[in-house]
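The structure that follows is given in the form of structure tokens.
A single protein chain has been removed from this complex, and every other one stays in its place.
Think of it as A, B and C in the order they're written, each chain with its own count starting at 1.
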Amino acid sequence: MTQADALTELRERLREFASARDWAQFHSPKNLAIALSVEAAELLEHFQWVTEEASQRLPAAELAQVCEELADVLLYLVRLADRLGVDLIAAANDKIELNARKYPAGEVRGSSRKYTDR
Amino acid sequence: MTQADALTELRERLREFASARDWAQFHSPKNLAIALSVEAAELLEHFQWVTEEASQRLPAAELAQVCEELADVLLYLVRLADRLGVDLIAAANDKIELNARKYPAGEVRGSSRKYTDR
Amino acid sequence: MTQADALTELRERLREFASARDWAQFHSPKNLAIALSVEAAELLEHFQWVTEEASQRLPAAELAQVCEELADVLLYLVRLADRLGVDLIAAANDKIELNARKYPAGEVRGSSRKYTDR
Partner (left out) sequence: MTQADALTELRERLREFASARDWAQFHSPKNLAIALSVEAAELLEHFQWVTEEASQRLPAAELAQVCEELADVLLYLVRLADRLGVDLIAAANDKIELNARKYPAGEVRGSSRKYTDR
């Protein structure tokens, strides 16, 4: 079994889901990128008035809703990557490599000043 | 080998990355949710002035940048799920189930009117 | 009457609103910036599955909801600018000047290639 099975399965389920509903017509990369952004904001909304510290200890009901939003983001991400022909896992591993070179541990340790990923 | 290996590997690499830089202190769920939202917008920016049709045929250089943004979104998603103790794959599969019940193929086929996932 | 009256009035109403509810404690610039971003996504959500062309002809009910989201964005923008001591109108006029220099009409006419505002 390859390492991408969990995401490959999701990708297949999403293809069937859209196909059964004839929804692929709405799934241009542009629209999917919008949907992804909207879901990310719905996720963020759960944290907008709580402190950073309280965000570590969300009540169960709140965490369940956050869980659903995390799922929504992943689903649109997988669908968008599929429509663009992008290998998500490979891209992610490449990006960690790039970030490691951009932010050498010795230089940036403990500092948020350089904490960006571009 | 479990099906979650690719994501589990990413999760471990991200733990080491943050640990080596003493950056876990900045990784409250609140901050990670913000970062995720910011990356989703950077991804979306590549599509803001192109047509839906053109978004299906991005030039190679543009697609390479989009690839990086997709990676950034996945990395923050994996990191946030980790900090919250959420199983991303399980949550995603549950959500597809929920969506299938909310949007029965027979009822919504071809229509964007009901096309939301909440 | 100065030219900033409409926004100044909004600023005052928002100060009273927050004060009457003892909500200023939640109005750090960070939290307000998050709220603004969340509202912008709620606005965007109304457009995610419609075509650009259909977005010019929204049904009355949809337009009424979009109207409310536009209002939400403006309210958080005014509140955030107030908490940061920023003159929104002056900043906006300065930005148009800057954009005019960055994108001289003669050079960019008709092209979306250079259409960004940074």
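The rule we apply is simple: contacts are C-beta pairs under 8 Å (C-beta built on N, C-alpha and C of every residue); 3 or more make two chains touch, one makes a residue touch a chain.
Note that this is a predicted model, so its numbers are computed, not measured.
Participant: Among the chains you can see, which ones touch the chain that has been omitted?
Facilitator: Touch partners of the hidden chain, whole complex considered, are A, B, C.
Participant: Return the single residue from B:5, B:42, B:62 or B:87 that touches the missing chain.
Facilitator: In the full complex, the listed residue that touches the missing chain is B:42.
Participant: Of the residues in subunit A, which ones touch the absent chain?
Facilitator: Per the touch rule, subunit A residues meeting the hidden chain are 34, 37, 45, 49-52, 112, 115-116.
Participant: On subunit B, where is the contact patch with the chain that was removed from view?
Facilitator: 26, 31, 34-35, 37-38, 40-42, 44-45, 47-49
Participant: Tell me where the left-out chain touches subunit C, residue by residue.
Facilitator: Against the missing chain, subunit C presents residues 1, 3-7, 9-10, 13-14, 17, 20-23, 25-26, 28-31, 33-34, 36-37, 39-44, 46-47, 50-53, 55-56, 58, 63, 66-68, 70-75, 77-78, 80-81, 83-84, 86, 88-89, 91-96, 98-100, 103, 105, 108-110, 112, 115, 117-118.
The rule we apply is simple: only the chains that are shown with their structure count from here on.
Participant: Have a look at where subunit A meets subunit C and say same if over half of the interface residue numbers show up on both copies, different if under half do.
Facilitator: The interface of subunit A with subunit C is built from mostly shared positions.
Participant: Report, in whole Å, the distance between the mean C-alpha point of subunit A and the mean C-alpha point of subunit C.
Facilitator: 26
Participant: Report the inter-centroid distance (CA atoms only) between subunit A and subunit B in whole Å.
Facilitator: 1
Participant: Quick check on subunit B: which residues sit in contact with 2+ other chains?
Facilitator: Within subunit B, residues 34, 37, 50-52, 112, 115 contact more than one other chain.
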